[in-house]
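Here's a structure for you.
What you see is the complex with one protein chain gone and the rest in place.
Moving on to subunit A:
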Amino acid sequence: MARWAGPELNRFGKDGVVPAMTQTHSDYRLSQLDQLEAESIHIFREVAAEFEKPVLMFSGGKDSIVMMRLAEKAFYPAKIPFPVLQVDTGYDFPEVLATRDNWVNRLGVKLVVASVEQAIKDGIVVDDGKTSRNRLQIGTLLNALEEGGFTAAFGGGRRDEEKARAKERVYSHRDEFGQWDPKMQRPELWSLYNGRIHEGEHMRIFPISNWTELDIWDYIGREGIEIPSIYFSHQRRVFERDGMLLTESEHNPLRDGEVAQERTVRFRTVGDLTLTGCVESTASTIQQIIEEVAIARVTERGATRGDDRFSEAAMEDRKKEGYF
């Protein structure tokens, strides 16, 4: 009888999810999470083999942490053979930066930080006071990719997140301006990925395209890996704006009529803290988060990301410009 030789990884307790690692394989079946993992690892290895200079875009969010874990597994016991790039908006949650540092140190991987502040100072992007940090990230990111000479950039985008993403390839071509042309996408068949690019172009790679939000949580729980503490329920001073709960911060001055008060909240996504809303929640374990997500009625981006709410095509427009 085939059996995983791995350690017991059940972190859910007896009533929770049975981790796939403990399943026997008498019928040679692989759980869907194991199938997704195998597909993603295949993509990581394919890129490392075929591209001269890949880089992993790491936000510190749960999706990019799952990417780090998959990259770790893909090349073990060798180190991840490419650096990690983070765009620092200057408005990042300190808890997220701490988690980033823990991951980078544990894996011994090189970290490249592209700072939006620095890009503003250097005149690469223009802060007119009206444009969000999220949007200023685009220019900062493209500049960092160009400066580093990176030919492939891994991103944590998932197709279940948003309609424009649902049609994006795993290997998503970017021209020399970093733009995505949704009408000129290359056909992508079987597991045969086409990584051909011209000088100055690059490829965005989405190894977790086929994962859903629930898959991500299941995997984090199964693997028992570190994520930023703000994903779990905590006390925070927040105020309401445009139907979202935003964190009180020096970067985000209260407007007339807005009142900050302490609530029990958690974040469903992490990003620029001036735009990323939290939800009231008492979920303090992965299992509780999974229960909450399973019955949620609003998508994670719609609920908590000011940057995606501006229009029905907000994401498509930003992606065309070169967004993650």
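The rule we apply is simple: a residue touches a chain if its C-beta (ideal position, glycine included) is under 8 Å from a C-beta of that chain, and two chains touch if they have at least 3 such contacts; residues count from 1.
Everything below uses one rule, namely that contacts and distances are computed from a predicted model.
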Chain left out of the displayed complex - its UniProt protein name, from "sulfate adenylyltransferase", "ABC transporter permease", "Pyruvate dehydrogenase E1 component subunit alpha" or "TonB-dependent receptor": "sulfate adenylyltransferase"
Residue of A:L85, A:L136 or A:I197 in touch with the missing chain, whole complex considered: A:I197
Selected residue (touches chain absent from view) among A:K130, A:K183 or A:R255: A:K183
Candidates A:A74, A:V87, A:A114 or A:V279 - the one touching the absent chain: A:A74
Touching residues on subunit A - with respect to the absent chain: 2-6, 15-17, 20, 23, 25, 27-39, 41-42, 45-46, 48-49, 72-79, 159-160, 162-167, 182-183, 185-192, 194, 196-198, 209-210, 212, 214-215, 218, 290-291, 294-299, 302-303, 312-313, 316
